[in-house]
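Only a single protein chain was left out; the remaining protein chains are all shown in position.
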Amino acid sequence: MSQSGAEGGKRFVLPASQFQQVFDALKRLGYQIIAPTLLDEAIVYEPVESVDELPAGFTDEQRAGVYRLKRRADKALFGYAVGPRSWKHYLYPPRQRLWQAKRDGNGGFQVIPEQEQIPRYAFVGVRACELAAIAIQDRVFLGEQHHDEYYRRRRENALLVAVNCVYPAGNCFCSSVGTGPRVQEGFDLAITEVLDGKSHFLVIEVGSERGAAVLEGVDVQTATEEQWQQAQQAVDSAARRILKHLDTTDLKELLYRHLDSPHWEAVAKRCLTCSNCTMVCPTCFCHTVEDITNLQGTVAERWRRWDSCFHIDFSYIHGSPVRVSEASRYRQWITHKLASWQDQFGTLGCVGCGRCITWCPVGIDITEEIRALRRSEEGRVAPTVPQEESHANT
Amino acid sequence: MRTLETVLAEHPFFAGLEQRYLQIIVGCASNVVFEKGQIIFREGEEANRFYLIRQGRVALEVHAAGIGTLTIQTLDAGDILGWSWLVPPYRWHFDARAVELTRAIALDGECLRRKCEEDHDLGYELLKRFAEIITQRLQATRLQLLDVYGAEGHISRRGGT
Partner (left out) sequence: MVPRPFRLRQVRRETHDTFTLELEPADGSDSFCFRAGQFNMLYVFGVGEVPISISGNPTNPHVLMHTTREVGTVTKAMGKLRSGDVVGVRGPFGTPWPVEHAEGADVVIVAGGIGLAPLRPALYHLLAHRDRYGKIVLLYGTRTPGDILYRRELQRWRAQFDLEVHITVDRALSGWRGNVGVVTSLIARAPFDARNTVALVCGPEIMMRFTVLELQRRGVSPSHIYVSLERNMKCGVGMCGHCQLGPFFVCKDGPVFSYNKVQHLLEKREI
């Protein structure tokens, strides 16, 4: 980078053809790069070495229950939205050994905490909704009362190279929940890709000193006002192309009012309780644990793996699960995501990425279900919200 | 010496009952004592009384071959024993046995039924009071029926998985 130094908040520009320089800088700094790449006919986040592994020239078509890759007319590096995988695969892996225990031959055992070699991740291509999702999982796993060491060790060294969305997909509704499409905070570097037919360049914002350090030794130039405006316009136009909408007005109260709604039975007729939505959701954090031993019974291990509130045994207490019906499990998921999450963590549990809609095998759409609940109230007398009893002072 | 009338008036079952009704009821009442182990009434016998227990404990029992004698409920001081005198065919459904020395006031069911027929206001007062007791017993029976402590109804933190 030029001698001017990359300070926080500064804007730089790099020709798209030179993006490998950023990858090289990341590698020099010891990061393992995780970035979007093509796998099994989807764009997923995988370890990559080179910019060539990015899905340049591809985009994704997304509708309820539909995900399809398509060729683009150009060579855009980030010309698509989010795929089935989210960054939680790396910060909060689907399977994680928590500890081992070894018999000591004395009726006892010794617990051996997990000694992990965790790479310093550089996540390249983190979308605005995903930054919000990471911030939400931070609240879950790095709470004041308890924090999760396994998550912390991954999270604190991870470098986030965000990308502004220019080509939102059909299920995106980040603008409804205030998370995107423009990245706002929580990134180390933020890229906006500009392709205007004549030129193809990346506008790079610096969000932290760690981000600035990456740009040392990358041939970036200070972005001109015109380049910056071009980048801004690209994101603005993306925002206008987001058509899906979730009305968040009094969402918590709405769901709490509808715990007994017959609508859940209607959803249950379609829902397969397959748990796809919870697996692809970037904020879902529920997990279970498994205890295993070797054949001799001398070494035991505790693993945790992702679990889902859609599984019937998720709520099992001796004798029977609490949530037996499909209706109660769907209600739990959506009510947690959009209502009780607010009580628990002070935010919505939804970032508007649309994954649960795309990857639902029967195309259940969280925004449509909320709309249906609201419709069910239309024409009725506004329900009374129970008020705290006021104490008479007389 | 406390009269039967004051004892009845102080019993929660008759709380708030008009004086004139109490006098009618006293006419149907008598003091009874049951020794420990004594049978008070037997299943199938004619039910022509009910009891206000003043002291002691009474067990309602049922006997079945292969099970033995099962106590389904115990009644203590302050409780009412028996309502089969109220409804045809006026037969007891269980055995009642004094578990310990038990003092009670027995009320003649036939006498009361007659007086209730003559004065429906009295009948209504008594039925309201019995309805409440029968409801309580029904709720308790339902809870008993749920067998909440049974293996199926139980719980992991207190029971484990």
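Per-chain residue numbering starts at 1, and chain names A and B are given in the order in which the chains are listed.
We take it that a residue touches a chain if its C-beta (ideal position, glycine included) is under 8 Å from a C-beta of that chain, and two chains touch if they have at least 3 such contacts.
This one's a predicted model, so the numbers in the text were calculated from it and none came from an experiment.
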Hidden-chain contact residue, picked from the options A:N157, A:S176, A:S208 or A:S328: A:S328
Touch criterion as defined above, residue of A:R103, A:R152, A:H200 or A:R371 at the omitted chain: A:R103
Subunit A, residues in touch with the chain not shown (by the definition above): 98-99, 101, 103, 107-111, 113, 140-141, 143, 145-146, 148, 259-260, 285-289, 291-293, 297, 300, 302, 304, 307, 309, 314-318, 322-325, 328, 332, 336, 339-340, 343-344
Contact set of subunit B toward the excluded chain (per top definition): 57, 59, 61, 68-74, 76, 78, 99-100, 136, 139-140, 143-144, 146-151, 153-161
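Please note the rule applied: only the chains that are shown with their structure count from here on.
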Rounded Å distance, subunit A centre to subunit B centre (Cα mean): 65
